[in-house]
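One protein chain omitted, others in place.
Each chain gets a letter, A, B, C, D and E, in the order it is written, and its residues are counted from 1.
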Amino acid sequence: MNIAVFAGSFDPITRGHESIIRRAIPLFDKIIIAIGHNADKTGYFPLENRLKWIKEVFKDEASISVESYNGLTVDFCKEKKAGYLIRGLRTSADFEFERSVAQVNSRLNPELETVFMLTLPEHVMITSSIVREVHRNGGDIRQFIPEKIQI
Amino acid sequence: MNIAVFAGSFDPITRGHESIIRRAIPLFDKIIIAIGHNADKTGYFPLENRLKWIKEVFKDEASISVESYNGLTVDFCKEKKAGYLIRGLRTSADFEFERSVAQVNSRLNPELETVFMLTLPEHVMITSSIVREVHRNGGDIRQFIPEKIQI
Amino acid sequence: MNIAVFAGSFDPITRGHESIIRRAIPLFDKIIIAIGHNADKTGYFPLENRLKWIKEVFKDEASISVESYNGLTVDFCKEKKAGYLIRGLRTSADFEFERSVAQVNSRLNPELETVFMLTLPEHVMITSSIVREVHRNGGDIRQFIPEKIQI
Amino acid sequence: MNIAVFAGSFDPITRGHESIIRRAIPLFDKIIIAIGHNADKTGYFPLENRLKWIKEVFKDEASISVESYNGLTVDFCKEKKAGYLIRGLRTSADFEFERSVAQVNSRLNPELETVFMLTLPEHVMITSSIVREVHRNGGDIRQFIPEKIQI
Amino acid sequence: MNIAVFAGSFDPITRGHESIIRRAIPLFDKIIIAIGHNADKTGYFPLENRLKWIKEVFKDEASISVESYNGLTVDFCKEKKAGYLIRGLRTSADFEFERSVAQVNSRLNPELETVFMLTLPEHVMITSSIVREVHRNGGDIRQFIPEKIQI
Partner (left out) sequence: MNIAVFAGSFDPITRGHESIIRRAIPLFDKIIIAIGHNADKTGYFPLENRLKWIKEVFKDEASISVESYNGLTVDFCKEKKAGYLIRGLRTSADFEFERSVAQVNSRLNPELETVFMLTLPEHVMITSSIVREVHRNGGDIRQFIPEKIQI
């Protein structure tokens, strides 16, 4: 059984995340969307909301579950018997960062493979950090987050 | 009438900024240099000084005005009836970041166009952040800031 | 009077080119779309067709004219009294190349300024070279070229 | 059934290619390694040899087959009922190019998804073009090509 | 006498740092490994430990000394009569950053030359920041730091 983890802070989930995950569904038997968090660093949106929003978005997808974790992503994957990490790639700056992370993960757990999918052109400019910035300044974020949720 | 906004924190204004703005003057009827700031995050140099320095540099340019704003840049542009944002490009890392910001601005206000000009080769290494770092450590920043001002 | 040149081989013109030019119209009094060519290197599509297609696309735009030239772009600009070059930016690889060209042009003619605009996200993947590749292999290129023309 | 195509010119196959394909095996029911070629442009190594070498490398992998094709990759995928393209990513320059190709393919066939995997650090410098260059100059290419073959 | 400085925060020293320094030894008469620090910003590991670890790693290298400094790197180099800065390059993102720093240093002290060496492929993913992240989460960092030390 091919189990994949899509890890992130999802603060908040964006249309970019949603699209990557939907396109990954046919490739894996099970996908765990995992919100990494730690006690010291609280997010912009509360963890419970972030979990709730993701569950709402994917409530009709049987192979998708949502969890939070702390500690190393590789340890979470091992615990979940996940052999794959899914990552979206937006830009070449993204790529350089993602490559380092994936290579370190692969050194920490050689069994863990990272699979990348492309962010759609119309989502390339969307990052959680930009969504927070717009939200903080009272702008309208609806076009950046999944249609199914309200923030 | 073509009105453009050149927004930034200008903490402090550099020779790179100055050169971009001077070269943009013939393209626009009016250019507003706009210092974005927010209550929570004070700069390295006080806002009043940053405003004063920019006014000093461009005091002989009739089409240039200087203001501060808070909130989203797109909202400031709308309020000022500005149809253009001017940005300088230094490096390809710059470009990736600027492209995301411009694309988000264009999604928030499709009427707003971002126009880019190249930083001159001799200014490519100058950023406000590097100027602050040199200043903080007691180095001489005169060659990095406009000739007309003293910091 | 602000005169700009948008130079390229336009082999063929794409939706990306079209969009950049349309968005540049309000910034300049006159825009010359200039097809660079040289005797030794014939294009994939004949020069006459490339000229004809561009004229067709912009036939309703009074400020736009279309010409071909050979020799250095800076010399063509001087002859046309153009003070600006317009360029589209797609990716950071683009940027590195465009920066070199613009800096060389600026060294050959310090009066000539290059102004950059962003390719729209939905056009980022379109280059003339990719359009030719699809065409050569019998694929349908209609979604990549301006709606007004047939190739 | 998930069918994937790994297309390229494989002139010749490298250790980088081999590693990507081996790591992709568990993800797909069937992988077709497809050598794109066209009548006008012969490779450095004859097509038959390139096919033979790949078959040799993967002769023990039941889910892998090797074919050659001409025309558009998207058409070949449609013919083979393949829903996925597999690509390796080495560097950020690679990424920019691969993104354009994947986005064009996705425009030509929206059902076709491109899945990327990372080249291992020790293979990042290996490209077919560098292998040919070393071979042409009489250098030893054995450390760059799969262990199972001799060229 | 060619004196070089290899400056950084070394929080902690990695195998990547170690390899760059070892390969630089034959090029210079003397290499000073210099830990930049400032009173306001304490590191993850205490300064004394960072100094001790580096001394341990290079205790058999007569041409290498280890020091800490605060203030500008160019001032430290002048004080030490060092004409060279040594830097490792991992990725193109690294390069853009390093180029800016080197160009600013060269503007502050035109006598100071920066010499770059490549991080080995198997070390490209290792940064001090990633080592700290793994350490903070209880992971095993031994494969990322020099063999001779224990952290």
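One rule holds in what follows: contacts are C-beta pairs under 8 Å (C-beta built on N, C-alpha and C of every residue); 3 or more make two chains touch, one makes a residue touch a chain.
A quick note: this is a predicted structure, and the numbers were derived from the prediction, not measured.
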| item | value |
| --- | --- |
| Residue in contact with the excluded chain [from B:Thr14, B:Ser92, B:Asn105 or B:Thr127] | B:Ser92 |
| Contact with the hidden chain (one of E:Asn2, E:Asn70 or E:Gln143) | E:Asn2 |
| Residue numbers in chain E that touch the chain omitted from display | 2, 23, 26-27, 83-84, 89, 92-93, 95-96, 99, 102-103, 106, 113-118, 121 |
| Residues of chain D in contact with the chain not shown | 91-93, 124-127, 130, 134, 137-140, 143-144 |
| Residue ranges of chain C at the interface with the undisplayed chain | 70-72, 74-75, 92-93, 96-97, 99-101, 103-104, 107-108 |
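We take it that only the chains that are shown with their structure count from here on.
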| item | value |
| --- | --- |
| Repeat of the B-E interface, chosen from A-D, A-C or A-E (over half of contact pairs identical by residue number) | A-E |
| Centroid spacing, where centroids are CA-atom means, of chain C and chain D in whole angstrom | 34 |
| Centre distance in Å when chain B and chain D are each reduced to the mean of their C-alpha atoms | 46 |
| Chain C: positions in contact with at least two other chains | 91-93, 121, 124-125 |
| Pairs of chains, among all present, that meet the touch criterion | A-B, A-C, A-D, A-E, B-C, B-E, C-D, D-E |
